[in-house]
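With one protein chain withheld, the remaining protein chains of the complex are depicted in position.
== subunit A ==
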Amino acid sequence: MSEMTRLPLASETSTKAAKRRALRPSLPYLKSSLLGSAFTLWDCYCDCDSMDHGGGEASAILRQLEDLKASKSEIERQISALEARFQEIALQQPNGSVSNGSCPPTIPSVGSGYGHDLSPQMIYRYSRHLLLPSFGVQGQSKLLKSSILVVGAGGLGSPVLLYLAASGVGRLGVVDHDVVELNNMHRQIIHTESFIGQPKVKSAAAACHSINSTIQVVEYQEPLRTSNALEIMSKYDIIVDATDNAPSRYMINDCCVVLGKPLVSGAAVGLEGQLTVFNYNGGPCYRCLFPTPPPTTACQRCSDAGVLGVVPGVIGCLQALEAIKIASAVGEPLSERMLLFDALSGRIRNVKIRGQSPQCVVCGVKAPFSKQQFQEFDYENFTHSPLTPLPLKLNLLQPDSRINSKEYKEKLVSGEAHVLVDVRPEHHFKIVSLPNSLNIPLSRLEARLPEITSALKEKEDQRGTDSGSGGQVYVICRRGNDSQRAVQYLQKMGFTSAKDIIGGLEGWAHEVDPNVPTY
């Protein structure tokens, strides 16, 4: 709090008004946050008074902790914003007459008289860059003047943003519509636990500012679409594709071609990664390489196929490197080449790929893509997949071939003779499974049908003669898609009354037993 009140009093300079402007929103906020704290203390007191020392007190403390953490991150964000604003003002002052109470004495900032425009602070901050003969003052100056847009603040975007902020890219844009979740933390290292539930762009911007308060970070908390892509991307020199789906990759590529921007493209799933630079210096674009989109079944996602956290980390670091090389005009960007990374074998392969294709429908010389064509193009239809992917929800079966998890719970309670087949892969089954379920992965269903027959027979034998018509087969999977495929097959193979459990284990966890972990 003392930081907040001290800042506007720090100096009587020409920028005082600007500072006051920047601080204005924070004063009402402080008032409300103090009131908030008072209420949480009151709640806590009441809990103690009623002698409830168990869950009540714990939840009051938790609430108070959450409130305080929220206040803390808000104050940190405001400090970063003020520091960035201050730096910006300092840069605009030709004589560097601005001084910051919390910083060492007055610094001459621009036009240091050394033949470049790096301030003493910048020289010190980026000294290790400046010491590189092949990078030096020239490379750093270019970097400081550059602007880079990172689309996606996830596994790839995290290291990209951290390194670009640290290295001093003048203006860094970040686009993401998503919020931080617990299952992001193992790979999306820019986010911290205190930001769970909050927008990724907010979290990412705060992290970038805490590393380097002297750069400008622009937040776009929205999905990138054909309607906003041209406007957003046109403001940047270089675009980094750190997204996680095919339609976004085609859309970002096409927009880069239309606007003439180089594109640093990276991807990582499982234990492999790929990296290349498109639309750079007459090199190919994404469509030159992949004119036809792949079938949707070939587009694995991290949330289905899994990913070792460090793999997108490696590719993201390399994307940051390529972006820095292009921005500072140093080295050979990875154009017309592709880097293939195989984490398990530790192998990195650098392959030569085709050049720009004259037949390319987007960058080809014959008919280059126009802005209007771009805005009218339907990327979701082209790739048969959504730009902001949600878990797939198939509907393959008749309603009477399906039951929901509450209905299945009733069957369990009533003791109905049945066999529960779990068709997830074995390694999923090992994470969590329902008691008494029989694991037969969908891919092995055909070969292992006899196991279902014998399990049914066993149930019948246990029950004696009262179930002459044969026991019931229920099928479960993770989300309720594969279970439908399995039931379709089982019904064809004579298990006519087989039913799937709607929503799978996730549905069960939400509707019946919240203690069953989801993944």
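Here is the rule we go by: a contact is a pair of C-beta atoms (placed from the backbone, for glycine too) under 8 Å apart; a residue touches a chain by one contact, two chains touch by 3 or more; residues count from 1.
Basically, contacts and distances are computed from a predicted model.
Asks: The chain dropped from view, which UniProt name applies: "Ubiquitin-related modifier 1 homolog", "BING4 C-terminal domain-containing protein", "Large ribosomal subunit protein eL14" or "GUN4-like domain-containing protein"?
Replies: The record names the chain that does not appear here as "Ubiquitin-related modifier 1 homolog".
Asks: Using the definition of touch stated at the top, determine which of A:211, A:259 or A:340 touches the missing chain.
Replies: Of the candidates A:211, A:259 or A:340, A:340 is in touch with the missing chain.
Asks: Taking the full complex into account, find the residue in A:121, A:198, A:221 or A:274 that is in contact with the omitted chain.
Replies: Only one of A:121, A:198, A:221 or A:274 touches the chain omitted from view, namely A:274.
Asks: Which candidate, A:154, A:199 or A:283, sits in contact with the chain we can't see?
Replies: Selected residue, touching the omitted chain: A:154.
Asks: Return the single residue from A:229, A:242, A:314 or A:397 that touches the missing chain.
Replies: Considering the complete complex, A:242 is the one touching the chain left out.
Asks: What does the interface between subunit A and the hidden chain look like in terms of residue numbers?
Replies: Within subunit A, the residues touching the omitted chain are 152, 154-157, 242-246, 249, 266-270, 272-274, 289-295, 297-302, 305, 307, 312, 315, 338, 340, 342, 345, 349-354, 443.
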